[in-house]
Structures are given as C-alpha cells and as structure tokens.
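Removed: one protein chain of the complex. Kept in place: all other protein chains.
Moving on, here comes chain A:
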Amino acid sequence: MLKEDCASTLKVHLAQSLPLPSNVNRPRIDLIVFVVNLHSKYSLQNVEESLHHVDATFFLGKVGFLATGAGQDNHCSIHRNTVLRLAHTYRSPLFFCDLEVEGFRATMAQRLVRMLQICAGHVPGVSALNLLSLMRSSENPFLEDV
C-alpha cells in the first residue's frame, strides 16, 4: 500500500487483535481492514472477538474484510460462506485476495488505498457511506439485506 502513488500521507497500523493498546497517542483511524486467513479457524475467531471492540460508527463504510488463502482449497478450514456471512452481518465489504501472490497483492493494495482516501474524506464528492452503498448494490443477490 505504501508503494502506491498517493497525494495523501498514508500510515498503516498493524495489530494482531483489538482493542489496541490504550496508552498510545494515535492519529484518527480512517479504515479498518480485518484480515482473515481461511487456513486458520483461530484467525476467524480472533477477528470475531476483535469486532466487538470497534465503535459502531466505523461500520458506516470504514470497515472491510480481507480473506486470504482461498486459492489453496485443501488448506482452508473456514468455509467461504462463513466469511460472507460475517461481512454481511457487519454490513461491510469483503475482499478475497491471496496475499501470498505478488500480483493480487498489488491490485488489492491499490483498491485499499483508493478506499482509504475516500474514507478519509480526501476525495471530493464521495463519502465512505456513498462508497459502501455503491459496493453493496453489486453484491451477491442471494444474500438478502434484512
């Protein structure tokens, strides 16, 4: 993501889980991407527990899920539908991207940077919520919105 050309200043915080350590001063967080490794049930469990610590306002377009490892089907211990359901429950977009593959990684990074710029309010005319509804309308038709 940092390699991308971006007019804004980009900072990435890496964390194993939430909540973040509280004794640190942090700039405003614009986007949270939860990375789920489909090869590990522990990964999903960790994300589910971390989600409880996220303020509700983030779910208006400032949260995304990234599932990695789908390419190696025989190593997957989490079903595709499970993450689909999770993303649906939290009304947030889900991306499938095998982070191990250079090409996919680069493309994904590009998408995330664009998304981040919008969430930070750096793209005039488009807000995080706009983006969310745009993405949702092209979602899988048989997962119905309640």
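Everything below uses one rule, namely that a contact is a pair of C-beta atoms (placed from the backbone, for glycine too) under 8 Å apart; a residue touches a chain by one contact, two chains touch by 3 or more; residues count from 1.
Note that contacts and distances are computed from a predicted model.
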Protein name, per the UniProt record, of whichever chain is missing from view ("Defective in cullin neddylation protein", "Exostosin-2", "Mini-chromosome maintenance complex-binding protein" or "Centromere protein N"): "Centromere protein N"
Option from A:Pro21, A:Gly103 or A:Gly125 whose C-beta touches the chain left out: A:Pro21
Chain A, residues in touch with the chain not shown (by the definition above): 2, 9-17, 20-21, 24, 40, 42
